[in-house]
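Read the structure below first, then the notes.
What you see is the complex with one protein chain gone and the rest in place.
Just so it is clear, A and B label the chains in written order, and each chain counts residues from 1 on its own.
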Amino acid sequence: MSTTEQPTTPGFEVDPAAFRHLADAQVNVELDTGDMILNMGPQHPATHGTLRLVVRLDGERVIAADPVIGYMHRGYEKLTEFRTYPQVTTLINRIDWLSSFANEVPFVHAAEQLMEIEAPPRAQYIRTALTELSRIATFLLFLGEMGLQVGALTPAFYGFRDREHVLNLIEAATGGRFHPNFNRIGGLKDDLPWGWISETRNVMKIVLDACDVFEDLVVGNEIFQARTRSIGIIPGELGASYGVSGSNLRASGVDWDLRRDGAPYLAYPDLDFQVFTHPDGDSFSRYWVRLQETRESARMVLQLLDGMPAGPIMAKVPRIIKVPEGEAWVETENPLGQMGYYVVSKGATGPFRVKIRSASFSNVSILPWMLRGVYVPDVVTILASLYFILGDIDR
Amino acid sequence: MADSATLTSRITDALGDAVVDQGEARGTLVIRVRPDAWRSSAEILRRTLGFDYLSFIAGIDWMPAPVVGLVEGDTSTPAQPSDMTFGVAGSAGRFQVFAHVQSTAQHAGVTVRTDVEEADPRVESWVSVYPGADWHERECWEMYGFVFEGHPSLRHLYLPSEFEGHPLRKDFPLLAREVKPWPGLTDVEPMPGGDDEAGEEGTA
Partner (left out) sequence: MNALAVEIPWGVLLAIKAVVILAVVPLGALVLGYTFLLKMMSHMQSRLGPMDPGGFHGWFQLIGDGIKFLQKEDIVPDEADRRVFALAPTVVVISTFLIFVVIPAGPRLQVANLDVGVFYALAVSSLSVIGVLMAGWASANKFALIGALRAAAQLIAYELPLLLAVVGVVIQAGTMSLQGIVSAQQDGAIFGWSGIGNPFILTQFVGFLLFLIAAQAELTQTPFDMPVAESELVAGYMVEYTGFRFLFFFIGEFGTATAFAALAATLFLGGWSIPGVHGTAADLLGPLVLVVKLMAVAFLMFWVRFTYPRLREDQLQALAWKVLIPIALVNVIITAIIKVAI
């Protein structure tokens, strides 16, 4: 697609309702200047990767926006049809690359359900701890870089600095900072190294302190509030019908968290945690909800460490994994939202069809509706607050 | 979480004669509806039963996967059964479209499925019921070729606009496997300066 072609598809029509505030903004009505098509992306600091937003602007207001995705489409669903189950785990690590451990969990869980085996309790606890650590890692980055997108240079560095501690923990346990590939069908690859538990306790204290710093530096800042309050409001019901999930939906007041409300998985039934919602549904509430969830994740990790059972970390699983015929759907509360795998198996060593339901795909699909009538700087704030990862959108 | 038996009966009662078959998958209930009742089932699910959250809409191709690999005895690709079987709720043919919806208030979910004709794949669009169906149906169209009637603009989502073919169909080849065999099959690359010289490497 050339950058200057005018999209002529019906979906790009100007919504008359959006003109209501434009009429207020025009000072001189006789000056009927034409609209400008601006191409934000695919290389742009605000779009978090290769997302391309073709926006039609009138001055600084967006009249219509059309996200163009697929610059990072790797064809995962086709690839999974040619892989064995352990090989698929390596692939799906890379869907949401900031919290990669969390991507593996639903798929491995689905395979275990079809095979009717259960990972031992210690493995479940360690899986939960690593999932929550990935959540903390990705949220710390979010807390920092949303400040950066809004203009404050400093929170980004604090976010990265504190995230390093968590990544070191994940590396110590799994061997990889970003793509641990640590889950196996039936359990985990290895047990925890010596000293990991005490080190994690220290790091959780650092994380809780970092959250306080972000609360002071970013949340309390009047300019940040002016930039994010009432920007990009998602009504709860509309968000649900678009499939918006995770912290984005909870920030619109919908009290739904799969860790508490969905089918029980991992060690969450044993944990005592709070789910945060915010009534406003704007960018500020999405930041606030994620800040609270970071704190809550740190507390959950401490609970997990206190209650870590002893025992094996791998169930009895045959060498060559053949999953019996059947279909399974497992959905988990990943940092970006709800991630689900619909696995169709025909009894072979690899899946027949895997439908990957990724959270950011649905989160971003609401952008054409949400970006009408906002200013260009608000586009950046909204993109930052939705917090999507391109690998999650494009698979 | 709602008790699955009562949930099943509530849904089948509400959907009435649109239901063709139903089955139980791990973690969800699967209900197969008539193709001409696809959109009306969505409306009943959303308005009457309160399933307000659209998780996804996807397609599935039940045709057995073709055999790939050029090298004899290549066991790297999992061998799928060569006869066409259908899933837990059965199917009339090769193509099906399935969707998963959930209720944010009742924390329950259901998968609905319907058959799609192979010769003329047309499906009713869900966009008027769930606005989020827009992108899911675009992806389904470009990957499988199902035409969603009533969709405002069925155009490519992931793939370039000039792309030909529908990749997720089973007869669309995965070219990487056709061009050369999977690297994991060949010998280990010899160390530099060893016995084997250039020209004698494995087919990696």
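Quick note on the criterion: a contact is a pair of C-beta atoms (placed from the backbone, for glycine too) under 8 Å apart; a residue touches a chain by one contact, two chains touch by 3 or more.
Note that the structure is a prediction, hence the values are computed from the model and not measured.
Who does the absent chain touch among those shown?
Output: missing chain touches A.
Among A:158, A:256 or A:361, which residue is in touch with the absent chain?
A:158
Of the residues A:122, A:227, A:286 or A:355, which one touches the chain left out of the display?
Spelled out, the listed residue whose C-beta touches the missing chain is A:227.
Which chain A residues would touch the chain omitted from the figure, given the whole complex?
36, 38-39, 44-46, 60, 147-154, 157-158, 161, 217-218, 221, 223-224, 226-227, 375-380
As a convention for this text, only the chains that are shown with their structure count from here on.
Roughly how far is chain A from chain B, going centre to centre by Cα mean, in whole Å?
23
Along chain B, where are the residues that touch chain A in the complex?
Touch list, chain B to chain A: 1, 23, 25-28, 30, 46, 52-56, 58, 60-61, 65, 68, 77-81, 85, 87-88, 98, 100, 104, 107, 109, 111, 130-132, 134-136, 143, 152-153, 155-161, 167-168, 170, 172, 174, 177.
Once bound in the complex, which stretches of chain A touch chain B?
For chain A paired with chain B, touching residues are 1, 9-12, 69-70, 73, 75, 77-79, 81-84, 110, 113-114, 236-238, 240-245, 249, 254, 256, 261-263, 325-331, 338, 340, 342, 344, 346-350, 352-353, 355, 357, 361-362, 365-366, 369, 394.
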